[in-house]
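This part shows chain A:
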Amino acid sequence: MSARDSILATLRRNSPPPADHPLPEPAVLGEADASPERFSASLLQMGGTMLDRQQGATLDQAIALRFPKPGLMIRSLVPEATGTVRIADLPTPQAAEPVDVTIVRAAFGIAETGSIFLSEAQLHLNAIAHLTQHMVVLLDPAQITANMHTAYLRPEFHTARYGVLMSGPSATADIQGVLIRGAQGVRSLTVCFAPE
Partner candidate 1 sequence: MKEKPVNHAAAAVAFIADKPHLDFHDARLWDMRQKRDAQMHLLPEWQDLRSRASAIKEHALANLADYLEEFERNAKSNGIHVHWAADGADHNRIVGEILEARGAKTLIKSKSMVTEECDLRPYLAARGVTVTETDLGERIQQLDDQLPSHIVVPSVHKLTSDVARIFARSYGTDPNADDPHQLAEAQRLAARPVILHADAGMTGGNFFVAETGTFVVCTNEGNADLSATVPGVHIATIGIERVVPRMADLGVFIRLLSRSALGSPITQYTSHFRGPQDGSEMHVVLVDNGRSARLGMADFWTSLKCIRCGACMNTCPVYRRSGGLSYGAVYSGPIGAIIDPTFNERKYSTLPYASTMNGSCTNVCPVKINIHEQLYKWRQVLVEHHQMPFVKREIMHMAGKLMGQPKLYRAAINGTETALSTLPRFALYNWLNPWGKNRELPAPVKETFHSWYRRNRPTAGRATPETVKTETKA
Partner candidate 2 sequence: MGMKIGLFVPCYIDAFYPGVGIATLELLERLGQDVTYPTEQTCCGQPMTNAGCVSDSAAAEALFVKLFSGFDAIVMPSGSCTHHVRSHFDAIEQTDAVRHVRANTYELVEFLHDVLKVRDFPWAEFPHTVGLHNSCSSLRALRTASMSELGEPAFSKPMTLLSGVKGIRFATPARPDECCGFGGTFSVTEEAVSARMGLDKVRDHFHAGAEYIVSADSSCMMHQQGCAERNRVDIRFIHIAEILNGARQ
């Protein structure tokens, strides 16, 4: 018998009575507030930032203010910003590694946790979301969902092959409990509300 079949046979033999353990109906619990304010507050708690956008300033100008260091490699995956490198020049993770700032649009956000959802539909090359040093994420406030229960009702979870909820920048507290933002993935994550 294959490992597969023998595992399945043992499980069937050893299973507690299924009738004693019914599956509860899916539930939507918790706070239903899906406001941008709640989202921002949660994002800040997770170590993310909201992009400061002066009246009338373009997205490129706001990003330049956020990342003032000259000569940065900025790659835009959105029509609202131009960036400094062309996507076509970065076809592999190895080529994309030097990128400093990546601008991308999230499919949706979650107010409870300040998370944004990215998939191959937004990223084209999934690794870019983790190799880039910093990330700027555009989020349509109309695409904020209240909490994790409502989030999992979104269709993206049934279509994306890779879907990541990023909640602030990468982080670690593995050395003597000291919280460090910017561990191995992005060093910062900045969200900008931008209706689509």
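Everything that follows uses one rule, which is that a contact is a pair of C-beta atoms (placed from the backbone, for glycine too) under 8 Å apart; a residue touches a chain by one contact, two chains touch by 3 or more; residues count from 1.
On the choice of candidates, all candidates are chains of the complex that A comes from, given by their letters.
Because the structure is a prediction, the values reported are computed rather than measured.
Colleague: If you apply the contact cut-off given up top, which option from 1 or 2 ends up touching chain A in the complex?
Modeller: 1
Colleague: Please give the residue numbers of chain A that touch candidate 1 in the complex, ascending.
Modeller: 2-4, 6-8, 10-18, 20-24, 26-30, 42, 45-47, 93-94, 97, 112-113, 115, 120, 126-127, 129-131, 147-153, 157-158, 160-178, 180, 183-186
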